[in-house]
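Removed: one protein chain of the complex. Kept in place: all other protein chains.
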Amino acid sequence: MKNYTFNGLIGAVLITVLLAVAILGLFWTPYDPMKLSFTARLAAPSAEHWLGTDEFGRDVLSRIIVGARASVWIGALTVSLAAIAGTLIGLISGYARGWVDAVIMAINNALLAFPGILLALGLLAVFGANQYGIIFALGIAYTPSMARVVRGAVLSLREREFIEASKIMGNSEVFTMLRHILPNCLAPITVLSTSMFGWAILSESALSFLGLGVPPPAPTWGNMLAAGRPFIEQAVWLGLFPGLCIALTLLGINLLGDALRDKLDPRMRGLK
Amino acid sequence: MLRFILNRLFMALPTVLIVSITVFALIRFIPGDPAALMLGDMAQPEQIAEKRSELGLDKSMPEQFLIWGGNVLTGDFGLSIVSGEPVRELVVSHFAVSAQIVSVAVLLASLIAVPAGVIAAWRQNSLTDLALVGTATILLSIPTFWLGLLLLLFFGLKLGWLPVLGYVSIGDNLVGGLLYLVLPVMTLVIHEMGVLIRMARASTLEVLRLDYITHARAKGLSESAVLWKHAFKNAFGPTWTMIGLILGNLLGGIAVIETVFTIPGLGRLMVDSIFQRDYPVIQGCLLFVALSYVLVNLIVDLLYPLFDPRVVAE
Partner (left out) sequence: MTQERLLSVRDLSLVVAQRGVEVVKKVSFDIEPGEIFGIVGESGSGKSLATRAIISLLPAAIKVTGGQVTFKGRDVLSMSEAGLRELRGAEIGLVFQEPMTSLNPSMTIGRQLEEGLTLHTNMPAPTRRERILAMLQRVGIRDPEGALSAYPHEFSGGMRQRIMLASVMLLKPALLIADEPTTALDAVIQRDVMELMVELTKAEGTAVLLISHDLPMVARYTSRIVVMEKGSLVEQGTTEQILEKPQHPYTRKLLSSLPIRGEVRTIDTVSAPMVSARNIVVDYPGRKSLFKKGTPKRALHGVSVDIHAGEVVALVGGSGSGKTTLGRTIAGLVNQSSGDILFQGRERSADWRNYRLNCQMVFQDPYSSLDPRMTILSLVEEALRLVPDIDRAAKKKRAYETLEEVGLGTEYALRYPHELSGGQRQRVAIARAIARRPKFLIADEPVSALDVTVRAQVLALFSDLQKRYGFSCLFISHDLGVVEQVADRVIVMQDGRIIEQGDRNTIFDKPKEPYTRRLLSAIPALDLTETGGVKLKWRLEA
């Protein structure tokens, strides 16, 4: 248990750094991340360019800082979209039961039958490969998972006696839903949202790596890796740093997510 | 038992239907007129209209869906706009390449990770456990495309042990073909091990605190008998489901790995088709992968009673 709180702390630190860097990127970067310099192409890390420069002589550190902003922004919007839509659908489905539930869940399960980023790929073909296309595509692709988790939580909460107690007190269904069910769903929603933030950042970078995400020259960690790929033999740093940023971010989210799950998952509670 | 199997089969039907509708609808939502797109910028309105009726686009949506669905059922996925080849053959030949990599990777990852996870759970909170869980969490956090790049850089470029670009089918050249598969498979194995170790550990921990484990110990069974005869089989169910999910997820996300290692698989086919707006091929890939995923999960479900006889009675 002690290890988990320690790990959670590491996770929290990593995520705080990420957020701080993302905010920093709004105001300041060491160099203009878009500025080309043909004299400083593929320069190795040095005092001047801490993380080196890319094939157009742009400062890698500056581009990574701006990339962090893109990751956080896309991740946050995607999660918000999926969390709000999924919670709404899950609540309705879990509370209505009967055929409404059956229809919603049939559609939900069918959408969950698109594995990995496949649905997002399909949706990107519709929305177009850009920042907002990605947010909509991923947001819609993640909604079914959130809906399923919320519905599951609602169904198990409905069996709890305090929901029946609320009915006995004469409270309306809507009141019971808002006062008793929704607040008790927040724990699983939080845990899943944390994981989703990680999925979104990973998927965004994967899509950008494929060339289907945020189009260059705007920097994201994914498209930086893709652009640097032909040059990694001469310029290892182009393949190293953006990937390391993604990995550290995901590590932070995973550690934080584990700690949250331990703290919030009732099954783990009382199991000291 | 027969009821269980039939029940599961019928439960998959609505999913298959809705998946097909979704795939059909997705492509129809894409802005722009496919007919105009196929004929290029110079087309005359009459030509477009002719093409539209040729493609059946002038019919109502439900009619179009039924025609499309009927064609799919008879194995006709249409023709690629770009190359003119039948989509079915394109999809099947590319799928074979991806499936090879994915299935070998999942098999290897399971063989290593599941025992590791069980041992971590058995030695909960020991150094072994902490090391295994720590490693697993790190592995899980490394994006596959970056890991692939690093492995390529190290084994391909620095050491020169393995080929860097291109692909040879094992059918054409067994040894050469295998060499091309080593890096992509290794990448996937390393990543999925992270997921599976944690899953196997968690489900084993869940089982280890149940009474029948204590009862098995109280019978005088040795620790290894308790672990492998009593705990393992019961703990494997959730992991088994997870293996099915991973298999499907890899099929859906294989595009990045195929891009890193320039492998002509299904994922690459789909991404290229998106770039080229080759809608019949996109449609074929989406449908094929989603339905394979449904099939994999169905098989996983049908085999589940081997690990937990309770699901049949349910």
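Which chain is which? They are A and B, in the order written, and residues in each are numbered from 1.
Definition applied: a residue touches a chain if its C-beta (ideal position, glycine included) is under 8 Å from a C-beta of that chain, and two chains touch if they have at least 3 such contacts.
Keep in mind that what you see is a predicted model, and the values were worked out from it rather than measured.
Screening B:6, B:96, B:111 or B:299 against the full complex identifies B:6 as the residue touching the chain left out. Touching the missing chain, out of A:6, A:132 or A:162, is residue A:162. Across B:234, B:259, B:273 or B:292, the single residue that touches the chain missing here is B:234. Contact residues of chain A toward the unshown chain are 160-162, 164-171, 179-180, 183-184, 272.
Contact between chain B and the absent chain runs through residues 3, 6-7, 10, 124-125, 210-212, 214-223, 229-230, 233-234, 307-310, 313.
Operating definition for what follows: only the chains that are shown with their structure count from here on.
With centres set at the average Cα position, the gap from chain A to chain B is 21 Å. The touching residues of chain B, counted against chain A in their complex, run 14-15, 17-19, 22-23, 26-27, 29-31, 125, 130, 137-138, 140-143, 145-146, 149-150, 153, 157, 245, 248-253, 255-256, 259-260, 270-271, 274-275, 282, 286, 289-290, 293-294, 297. The touching residues of chain A, counted against chain B in their complex, run 3, 7, 106-107, 109-111, 113-118, 121-126, 129, 202, 205-206, 209-212, 225, 229, 232-233, 236, 239-240, 242-244, 246-248, 250-251, 253-255, 258.
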